[in-house]
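Note that one protein chain of the assembly has been removed; the remaining protein chains are unaltered in position.
Letters are used for the chains, namely A and B, taken in the order the chains are written, and counting of residues starts over at 1 for each.
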Amino acid sequence: MNTAPPLIEVRHLKTYFGKPDRPVRAVDGVSFTIQAGETLGLVGESGSGKSTIGRSVLRLVERTAGQVLYRGQDLGALRAEPMRRLRSKLQIIFQDPYASLNPKMRISAVLAEALATHGLATGPGERDTRIAELLELVGLRPEHARRFPHEFSGGQRQRIGIARALAVEPEFIVADEPLSALDVSIQSQVINLLADLRERLGLTLLFISHDLDVVEYLCDRVVVLYLGKVMEVARTDELFEHALHPYTRALLAARPVPDPNVKTRHAALTGDIPSPMDPPSGCVFRTRCPYAIDACAQQVPSLDEVAPGRWLACIRRDAILMKAPA
Amino acid sequence: MPLPRAIRQLMHRRIVLVAAGVLGVIAVLALAAPWVTAFDPHDTAVLQRLKSPTAEHLLGTDELGRDLFSRIVFGARYSLAIAAFTALGAVVCGTALGLAAGFFRRLDAPLMRVVDAMMSLPDILLAIALVAILGPSLANVVLALVLVYTPRVARVVRASTLVLRELLFIEAVRALGVRTSRILWRHILPHLMSPILVQLSFIFAYAILAEAGLSFLGVGVSPDTPTWGTMVAGSQPYAHQAFWVVLFPGLAIIFTALSLQLLGDGVRDLLDPKLKKVG
Partner (left out) sequence: MSLPRLTVRNLSTSFPTEDGLVRSVADVSFTIAPGKTTALVGESGSGKSVTSLTLMRLLPKTAQAQVSGEAAFVTREGRTVDLLQLHEASMRRLRGNQVSMIFQEPMTSLNPVLTIGEQIAEGVRLHLGLGRAAALAHARRMLDLVEIPAAAQRVHEYPHQLSGGMRQRVMIALAMACEPTLLIADEPTTALDVTIQAQILALMRRLQAETGMSLLFITHNLGVVAHHADDVVVLYAGRVVESAPVRDLFAEPWHPYTQGLLACLPGQARRAGQPKPRRLFAIRGQVSSPLSPPPGCAFEPRCNHAEAACRGAMPALVPAPAPAGNERQARCVRAVAKLQQAALARGVAPRAKPAVWSAKVPR
């Protein structure tokens, strides 16, 4: 068990949007830590708050309550200029490779701006060299620097986005569904790229995704979210082999396995995801949970460490543990 | 859109081409005024007053015997200059206002209230009031018209800025740590060029008409200055005797304003799909 202080610590984070009397509770009391060098997966469906968490951690969206600590320092307490300078250490890769680049800027300008913002590669000729290095690092060629974003495919634009994030020499990168907009055959290229870069540069990643297969491949630990709250946290292999939370089990069961011979498990979940403006009382998952009882509506289950490194928010854990693993 | 393709597309619409041609001719004439005119626009020759168009006086003479053609060509200088400075001034001020209101949430409401207040009065009335306060002179007319048209530009720029502010690449550069001033200058402003250019051409057209209107009403530039508006105003009592003294300056106003409007239409049609691609 790693006892070193975590690189990132999120404590009781809440991010609400909209009117104060009936807000959209996008993130509703989420806590987790990320160790240096670790890749933490954040999984959930619509309304889970995973994207908002990523943005809240980087202060791209202001939190409503709670704290985000980077190396023990409260990011929310920083003033504008120190926060701006700290951004070189905390970067993000976006989901939409088409919209995340300014269509009027050449790639060289995009990367040069990133470098100039944090005073990197300022010597004569250093900038162009560094731009060429960054492009090669992500699998593109130096001559691509002269082109505009629309001249590239989705996969290539995502690589450019990664190059931009790496230009400022970050320690920590939030990857907000970086593969969702890409074709399947390109996804595996980008997955390999991320894994390579992570190893070479010693990056810490917060990997946000709804695709459980990718999370299983890339992440060390996983946080399962539903309607702004944490349902379960576990090491990847433990989560996928033996999920404890009913929601996690349902998510795993719902994945279509690309093999016609594997019997599909019965779709256990009925009903729709409730609106984050009107979350159910008590456990937010109880409206769709096959194990729900009256007590589930009374209080929000606490996130408890049921085994070393394994956290679960469910009062029915004994009933679930009795049943065979799904 | 790359420039050669843009020009090619513009050329496809013939009426825009004609409009651009007319404007070109007027601008060239205005610039080369001393060389294309035979007479000094201020020269009076009372014996020659109200003569109909002849070979010598291409467009006839006015009530003081001044050659109408020369006056119109020199008048173009004044009218075009006033309109150009007005358009530029309104665009610069309006863009600054609109950017500030659109990008900074806290400035939006107070700035827009000011804009709303200014737009609540009809253009001409506001212009008249301002010139009355400031006094009739060329500079004051420009200043008054800039104040009249700035809110229009501010609204359009603010609307576009509100859309642009939410785009993903803006969030991306914020995440990089790029300073706000640079974001405004390097990332937002270039995308505002399309609506700004459109506004520029329309305000140019409105300003021609507004200046003519103000001068006609006697609250524009001083009557001595040979703008098209003062020409129509001064010659108006003699219109029933010699219709050309108001017809030709009037036509000059109409053709210039119309051409500018058509050119503005063409520019907007050209640039619109480009804006859609971003937003």
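As a working rule, contacts are C-beta pairs under 8 Å (C-beta built on N, C-alpha and C of every residue); 3 or more make two chains touch, one makes a residue touch a chain.
Computed from a predicted structure; not experimentally measured.
Q: Missing chain touches which shown chains?
A: A
Q: In the whole complex, not just what's shown, which of A:78, A:109, A:191 or A:277 touches the removed chain?
A: Looking across A:78, A:109, A:191 or A:277, the contact with the absent chain belongs to A:191.
Q: Taking the full complex into account, find the residue in A:76, A:103, A:154 or A:282 that is in contact with the omitted chain.
A: Residue touching the absent chain, from the options given: A:154.
Q: Mind pulling the subunit A residues that touch the left-out chain?
A: Answer for subunit A: residues 45-46, 153-156, 183-189, 191-192, 195, 210-214, 216-218, 250-251, 253-262, 264, 267, 269-270, 272-273 touch the chain left out.
Throughout what follows, only the chains that are shown with their structure count from here on.
Q: Find the geometric centre of each of subunit A and subunit B from their Cα atoms only, then give the gap between the two centres in Å, rounded to an integer.
A: 52
Q: Which residues of subunit A touch subunit B once you look at their complex with the stated criterion?
A: Result: residues 58, 60, 84-85, 87-88, 91-92, 94, 96, 99-104, 113-114, 117-118, 161, 164, 168 of subunit A touch subunit B.
Q: In the complex of these two chains, what residues of subunit B are touching subunit A?
A: Contacts found on subunit B: 167-169, 171-179, 182, 186-187, 190-191, 277-278.
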